[in-house]
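Missing here is one protein chain; the remaining ones are kept as they sit in the complex.
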Amino acid sequence: MMRLTEDQIAARLAADIPDSAYVNLGIGLPNRVAQHVPEGREVFYQTENGLLGVGPAPLPGQEDPELIDASKKLVTTLPGAAFFDQAESFAIMRGGHLNIAVLGAYQVAQNGDLANWATLDDKHPPAVGGAMDLVAGVPQILVIMRHTDRAGEPKLLERCTYPLTGAGVVNRVYTDLGVFAVTPDGFRVVELAAGNSLDEVQAETGARLLA
Amino acid sequence: MMRLTEDQIAARLAADIPDSAYVNLGIGLPNRVAQHVPEGREVFYQTENGLLGVGPAPLPGQEDPELIDASKKLVTTLPGAAFFDQAESFAIMRGGHLNIAVLGAYQVAQNGDLANWATLDDKHPPAVGGAMDLVAGVPQILVIMRHTDRAGEPKLLERCTYPLTGAGVVNRVYTDLGVFAVTPDGFRVVELAAGNSLDEVQAETGARLLA
Amino acid sequence: MIDKRVPDLSAAVAPIHDGAAVMIGGFGSSGIPMGLIHALLDRGARGLTVISNNAGAGEVGISALLREGLVSKVVCSYPRTPGSIWFERRYEAGEVELEVVPQGTLAERIRAAGAGLGGFLTPTAYGTLLAEGKETRVIDGIGYVLEPPLPADFALVRGEAGDRWGNVRYHATARNFNPVMAMAARHTIAEVRTLSDTPLDPHSVVTPGIFVHAIVEHGERP
Partner (left out) sequence: MIDKRVPDLSAAVAPIHDGAAVMIGGFGSSGIPMGLIHALLDRGARGLTVISNNAGAGEVGISALLREGLVSKVVCSYPRTPGSIWFERRYEAGEVELEVVPQGTLAERIRAAGAGLGGFLTPTAYGTLLAEGKETRVIDGIGYVLEPPLPADFALVRGEAGDRWGNVRYHATARNFNPVMAMAARHTIAEVRTLSDTPLDPHSVVTPGIFVHAIVEHGERP
C-alpha cells in the first residue's frame, strides 16, 4: 500500500481550507495543518483557551509563557488577533461562528458519528476537552487521522464502538489512504492516495466505500 | 403633617448605606441618594448600562457624551471604576454581587411585593428596564418614594393592585413620613419623621403599621 | 485576505431586506450606530423588527425609523424614554407591535443566541406578568422562567475603533448592548469612529472580528 505521511495528509487537508476561513485545529496531527496552508491565504485559527489569530511558534528569545495554544505549545499572534475568556471562546465555537474544525478521531462512522474522546479502557480517565462543543457548533467538521489504528483495525466503520463525541457531525475524513466524504448513503471516495486501488483501500475500511 | 423633602428622604436612606457597599440606584429620586452619602464612606455605584464606580457630574468642559448613567445623565468615573457590557452588567445584578438596590415604587405591599413598572393605564406602553433583574438578584432592596401618590392615595398597601415587579422582595421603605421595614408580620415602623404621630402616619397608609 | 471594510454607510446597509429583524446597539444617546440607522432610513427597508434597549427619542435614530413607518415590531426593555414620541404615536395607533423584555433578560437572550444556547432559566420576572405563558420551575426554593434565545438577521453596532479584521473596541458606557448584539446576528455591521489600517491591540479588542461581517468608518459621534 502507498501511504501518505502525516505531513502529506495535513497538506492535503490544508488545500481545502479557503482564504479568510476561521478554523479550529485540534491537538496533535490536526494542529499540523496550519503549517501547510498554501501561501496567499489568510486563515485565522482559534485556540479554545482564548485567542483568535494564532501565529507560528515564537523565535528564540521571543517566547511568552502566557501565550499558548490548546496543545499548550508556545505560539504568537497574527495581526488582527484578539484575546477573550473561556466563555466567549466557546460562544464562538458553539454559536456557529467558526467555519471549520479539524479533529482527530478514534473512529468515524458512515453516518458521520464521531468518537474521539473515550475508549472502553477502564484504566484511563475519560477526557473530553472542547471536542463536543466543536462538533455541536462548527458547520464543517473535518477529521484527519490514520486510516487504521496501531493494530491495523479499521477506523472508518459502519458504526462506532467507542462512546460518541457527536452524532452525525463529520463532513469529511482525510487519511493516509485518501479523502472520504460523509454522504446520506455512506462514505464516498473523494480521492485515493496515488498508487492504491479502491479494492485495496476498501480492504482496510470497516464500511462500504462508494466510488 | 410634617413631611420630609425629597432630599431629606434621600439623606435618611443614604445614612443606611455602609462604607464599601456596592449599590445600584434607580432612575429619579433613588439617583439622588448618591449626593447624600456621609463623608468618609467609599460607596461604589453601578449603572446598568455598563459601569461600576459612577462618579459625580462632570465639570463644565469635561463632559464625555459616551459616559452616562442609566438616567442618561452625564457622569464621571471614580478611581477603581470598570466598564463592561450589558450581559456582564446584569450578571452583576442578577448574580447577587451587589449589596443594595435603591428603587422607586408605585406601590409596596406588606409582604414585600413591589410594583414599579406598569400601571393599569392602557394608553402608555409598559416599560420595565432593569427593575425585575435587580429585585431578582440584589439581597437588600430599599424603596424610596412619597408616602402617598399625587391623589393622596396610600402607596404602602396590604396588597399591590398594579402588576408586580417582584414578589416579596422589598426590605425597607423610606418615605417623607418615615422608615418602614418589611417583616414577616407586615410593615414595622423603624422611625417616623419628626413631629408626626403613629396614628397620623397610619391614616395615610393602606396597611397596618407595627410599632 | 480577511477584509471586512466596506466603502460607506449605504453599502454597509445594502443587504438589509424588508421584514428583517435588526438589532440596534446603544443605550440612551451613547453607543448608537446613528450613521447606519440613518443609512437604513434612506434605504427604506420596511416591516422591520427592531431589537434594542429603547424605542428611540426625538426625530433621529430608531425614532425616525418609526416615524417613517418602517418598523412593524419593537422588542425592547424600556420604550418610555422621555421623547419617545414616534414610538408612542405608532403604539397608540396600533401600528407597531411591542414585546417588552426585562433588560437583563434581553441582554442574556441575545447572548444565548450568539453563544448557540437553546435557552436559559432566569429568576428575573418570575411571578410577574412578563412570565405569563412561559415555562417556569422552582429549583432549591427559587423560581425561574425559561427564556429562549433571541437572534436577528442583522446587528448594527457602534464602536470607538476598528480594524480591517472587524475587531472593535468601545469607549466608556458606549459598550452596552453592542458586544452581545454583534454575536447574535447572521450579519453584523459595525460603525466605528476610527477605522484603522493597523490592527487593534489584541488585549483591547472587546468584539473579535469573527462576529463582524462589515465595518465602516463614521467619525461623527451621535
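We call the chains A, B and C, going by the order they appear; numbering starts again at 1 in every chain.
What we mean here is this: a residue touches a chain if its C-beta (ideal position, glycine included) is under 8 Å from a C-beta of that chain, and two chains touch if they have at least 3 such contacts.
Just so it is clear, the model here is predicted, and its values are computed rather than measured.
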{"item": "Touch partners, limited to displayed chains, of the chain removed from view", "value": "A, B, C"}
{"item": "Contact partner of the left-out chain, one of A:15, A:132, A:181 or A:210", "value": "A:132"}
{"item": "Of C:78, C:144 or C:211, the one touching the omitted chain in the full complex", "value": "C:144"}
{"item": "Chain not shown, touching residues in subunit C", "value": "108, 112, 115-123, 137, 139, 142, 144, 169, 171-172, 202-204"}
{"item": "Touch residues of subunit A, complete complex, unshown partner", "value": "47-51, 64-69, 72, 77, 83-87, 89-90, 93-94, 118, 123-133, 136-137, 163-167"}
{"item": "Interface residues of subunit B (partner: the chain not displayed)", "value": "19-20, 22, 42, 44, 46, 51-53, 77, 79-84, 87-88, 90-98, 136-137"}
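The rule is simple: only the chains that are shown with their structure count from here on.
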{"item": "Greatest separation from subunit C - chain, by CA centre", "value": "A"}
{"item": "Mean-CA-position distance for subunit B and subunit A (Å)", "value": "54"}
{"item": "Distance between chain centroids, defined by C-alpha means - subunit B, subunit C (Å)", "value": "28"}
{"item": "Shared-contact residues (touching 2 or more other chains) in subunit B", "value": "none"}
{"item": "Residue numbers of subunit C (touch at least two other chains)", "value": "111"}
